[in-house]
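Once you've had a glance at the structure underneath, I'll fire off some questions.
A single protein chain has been omitted from the complex, and every remaining protein chain is retained in its original position.
And now, chain A:
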Amino acid sequence: MAKKYKLKVGNKPTSEEEVKQFKNFDRVLNQYRRRKPSQPVHLIVYRLNKHLPLLILIIIFLVIAYFFFVKQSEDKTSQPGTPKSKNEQPVSSPLKE
């Protein structure tokens, strides 16, 4: 079977002096400034989630208001006895005859 792992037993860790040579916060900061982070998606979703109930209520209200006004304007334009389609004939009053 092929070896998957390389075992290091009792290896001495790099000394603190050597570790210091790799330390360079300015480089990290410069890299950070070059890659200006965009707003993380999870934060956008989180903020949206916070206001989601209110948003749903507003949408429901707007939908109801829309149908209410459409119905009202339809009622205003249509007169009693006005034919709604070509096949529909106006109702004549039986009193005239």
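We adopt the following convention: contacts are C-beta pairs under 8 Å (C-beta built on N, C-alpha and C of every residue); 3 or more make two chains touch, one makes a residue touch a chain; residues count from 1.
By definition in this document, contacts and distances are computed from a predicted model.
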| item | value |
| --- | --- |
| UniProt protein name of the chain not shown, from "Sigma-70 family RNA polymerase sigma factor", "Thiosulfate reductase/polysulfide reductase chain A", "Sugar ABC transporter ATP-binding protein" or "NADH-quinone oxidoreductase subunit K" | "Sigma-70 family RNA polymerase sigma factor" |
| Chain A residues touching the omitted chain (full complex) | 1, 3-11, 13-14, 16, 18-19, 21-25, 27-29, 31-33, 35, 37, 40, 42-43 |
